[in-house]
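With one protein chain removed, the remaining protein chains of the complex are shown where they sit.
A, B and C are the chain letters, set down in written order, and residue numbers restart from 1 in every chain.
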């Protein structure tokens, strides 16, 4: 019988929720700056998805299962199938639809899953400038399924319209809008936050509340979202991490707690 | 004072005529199957163009000056600046306009310098099938100046219209036709045969007789050309090879006589 | 055996009649990673109406033409190890029994590059020769950038790409050897066409472990996620030679050229070297190679 953890932290819940979205044998890509995403991939590989394939920066399928400083991008390259796939190789792989799953942490997200990691405010004279999108623009178009996670579910992050579309979400109100535009990926699937898990309506593609984390209320999520969320007909409580998952996260994958970045504020 | 050879052969005259078209410091490219062209490049490098740069198949600027069997494509690669420039690198170099001079031996050529190395007769059911164009199509578009040489000046080779345009020549009657089509290279400059040297009129781009080889008459060239040649106002006798050139060709560059291919029939 | 590791017979069944088949590592000279054992199996299985994509068509394509497997061929050159026009190709051309789509070094290279990157086409200026009328997949258009006339060099994405490699693991992670030792075309086209193709069959001199691939990760040229089938075939490129394994069998090339000279003698060749040997090792015994 599954034994659930009773002392998990919110970052661990988010890690486990993302890990559950990865199916065995799938090909997952992850950038370098998103420790929590990496922890979720390594957790999936150590539990239900032993055959997942993984591109970590330029290393193809490195075998590491620990993101401590001994497992920096450089050091894991030696265990890869290919040590330095250059950027054209990575772009090729993604355009050709080889990547099943990608996850990232945007600064803003809107009702249709458009994400912003570029700036807040006016394009020419923003109030805040972020580091920019790297490949987020591209993976949101070409990876098969993408996931977003946000450490703080607030009205500033969940907005009616993002200030800058770095990554394209769904096409408003159009069931097959992405297909019409020739976009190969299915777009954003789930948004995992410190409060709950959101999905998108199959027809209108508007964001929908799918589950509420233990101890959080539906009202709390609605109050912290800057637009009207659809409430799923089978709204559930989020499944908590298991004892095994928490043990793997804390003691094997991320003993230094790098996953807590921005969750620990 | 220049001492001319009195015992040169026709292939040697053609080699020297092509070599004279290469200016010092220019970048020359040459395919593998055209021994006579290679001899002309090596001759230019050993005489008036010591600083010419040379791409021989995939070897960038190999230092060899002998095309005997000891200097096969493989063996010269070790003296190159880059041993194996792959085809995308060669294509890039040519599209970007780095190549000054290219020469080749077509099966047919027409009034405007269109060349055919593909087939004789109907496209779907030809009478004769040749090995095809390799990069001739491309170099005729993108190399700055191209040259053709033909071992037998006949009405079958010099035709009103080639059976298959493998390499594009000039645009009929249009002074800047190539520019209008966005073609960067200047196109065919000279055609050297066993009888004479042809150029192209600056305005109409029609083929023009520029010089007649020693012992050949203007009538002979006209009789062996399948269309009406313009006769240049300063029609000359072709300058013969020098004693030095013939010595270099026979004793240093091509002691095996590979240049004679198709000239010795 | 993983699902990808299979026999020549099984792998060849991944090539339906009417498919476009690309040879990812074409021959320029006699040393080349041409999957000859697979080509012979295609003949043995009497595949029909194949459309061959190969930058340079040599003995391998001529064998397929002579055996009646091809309806069309696309290449920028037609030559056996840099010399003769392939005899069956010449005969089929003159008889009009094969469709030839000739192209050029640039169009092959840009088409493979487009396929490799997953983009639809790469545009080229000025390309207005007779190749154009044989390529319905190339479209003339006006550049949205500067209004000039252009041609789309459309991505080359064969239904099945086939390539012989020195080493592969059972999943299809493969090494081509020092790419500087490959010919100028293959060093580019082998990885590029493998990426662009819808399905990929590797034949390999050696099957190595995944651990061996990971031990030298800088040498991996083909990755498992592009590969559908892996077949272990020692001497799989004969009569071509493979660097580090064996020299080309130049006498066999001569024997081939002589045989292909007439339909009758070519039938004899096919019978003797392709159809009668019961498998790849019987062939090797026949040509005097110890596998």
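Note that in this section a contact is a pair of C-beta atoms (placed from the backbone, for glycine too) under 8 Å apart; a residue touches a chain by one contact, two chains touch by 3 or more.
Remember, it's a predicted structure, so these values are computed and weren't measured experimentally.
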Q | Neighbouring displayed chains - absent chain, whole complex | A | A, B, C
Q) Of C:124, C:193 or C:284, which residue touches the hidden chain? A) C:124
**Q.** Among A:104, A:144 or A:168, residue touching the chain not depicted
**A.** A:168
Q. Which listed residue, C:95, C:146, C:211 or C:264, touches the chain dropped from view?
A. C:146
**Q.** Touch criterion as defined above, residue of B:36, B:80 or B:143 at the omitted chain
**A.** B:80
Q) Residues on chain A that touch the omitted chain in the whole complex? A) 32-33, 57-58, 73, 83-88, 90-91, 94-95, 118-119, 123-138, 141-142, 164-168, 178, 181-184
Q. Considering the entire assembly, which residues of chain B contact the chain that has been omitted?
A. 27, 53, 59-60, 63, 77-84, 88, 91-93, 95-98
Q) So which bits of chain C touch the chain we can't see? A) 110, 113-114, 117, 119-125, 137, 139-141, 143-146, 150, 152, 154, 180, 218
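One rule holds for everything that comes next: only the chains that are shown with their structure count from here on.
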Q: Determine the shape of the graph in which chains are vertices and touching pairs are edges (line, ring, star, complete, other).
A: line
Q. Looking at CA centres, what chain is most distant from chain A?
A. B
Q) Once you find the CA centre of chain A and the CA centre of chain C, what distance in Å lies between them? A) 41
Q: Provide the C-alpha centroid distance between chain B and chain C, rounded to the nearest whole angstrom.
A: 31
(Q) Counting only Cα atoms for the centres, state how far chain A is from chain B in Å. (A) 60
Q: Name the residues of chain B that each touch 2 or more other chains.
A: none
